[in-house]
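Before anything else, here's the structure in question.
Only one protein chain is missing from this complex, and each of the others stays in its spot.
This part shows chain A:
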Amino acid sequence: MQKIVDVQNIEKIYGKAGEKQFKALSDVNFEVKPGEFVGIMGASGSGKTTLLNILSTLDTPTSGRVEIAGQDITKLKNNEMADFRSNKIGFIFQDFNLLENLTAYENIALPLALQNKPAKAIKPAVMNISEKLGLTEILNHYPTELSGGQKQRVAAARALVHEPSIVFGDEPTGALDSKSARALMDTLTKINREDNVSILLVTHDPFSASFCDRILFIKDGEIGQELKKEDHSRAEYYQEILDSLGTFAE
């Protein structure tokens, strides 16, 4: 089976040669299969944000190889990277990152407009994803008029509207209350199951992580442990994650 994400031996070193250097990632290897829901967990400073930045072409690794949807993204030039992001990747950020001067509808439509899709094609796509995420009522509202949970669902719709190969979430529940967080994770799970969308989540919140099929633990720039959900219930898996975190942190 084809892999959506294939990471081979990547290494990221900050600081120039001869100066004091800091190794943020060393020899990281993993893969994500189509339709998989993968979580990456780690404490602050463990390297998980660096890893996500590299996967999303915002940063480049010092060495190693990253393939997304069959394309080696470490070889892309600046404009190609931008195009790659706008076509193949969806983003959900911790602080929503919605444009507060655009309505919810316009925010969701943005990735399609960026690809210069005709206005006729944009509307059905936006309506379709909005319906799935229960946003049809609030499409004409501005972000400041929405609750945190609604904002994050709009952000999720924006990440999904152009049918990317993979959605990256950077602590998507980080700014949400527990009820909204749960609703968002349920929605993501549903989309993952029903539409077979691959999702890669970076988080340090065990609750959010318990929705994933598989969790990679990262510590000091290295992937240490892997935890699969398999047949466990979500509650059991949550407990397992907590246990792993306890031992992993030591």
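Note that in this section a contact is a pair of C-beta atoms (placed from the backbone, for glycine too) under 8 Å apart; a residue touches a chain by one contact, two chains touch by 3 or more; residues count from 1.
Operating definition for what follows: contacts and distances are computed from a predicted model.
Novice: What name does the UniProt record list for the absent chain among "FtsX-like permease family protein", "Heme exporter protein D", "Altronate dehydratase small subunit" or "Alpha-E domain-containing protein"?
Specialist: Checked against "FtsX-like permease family protein", "Heme exporter protein D", "Altronate dehydratase small subunit" or "Alpha-E domain-containing protein": the hidden chain maps to "FtsX-like permease family protein".
Novice: Sort through A:A43, A:L102 or A:M127 and give me the one touching the missing partner chain.
Specialist: Hidden-chain contact among the options goes to A:L102.
Novice: From the listed residues A:I4, A:A24, A:L55 or A:L110, report the one that touches the chain absent from this view.
Specialist: Touching the chain that is not displayed is residue A:L110.
Novice: Of the residues A:Q2, A:S44, A:T144 or A:T247, which one touches the chain left out of the display?
Specialist: A:T144
Novice: Under the stated touch rule, tell me which residues of chain A contact the chain that is not displayed.
Specialist: On the chain A side, contact with the omitted chain comes from 56, 58, 78-79, 82-87, 89, 91, 93, 97, 99-102, 106, 109-114, 116, 119, 122-123, 144, 158.
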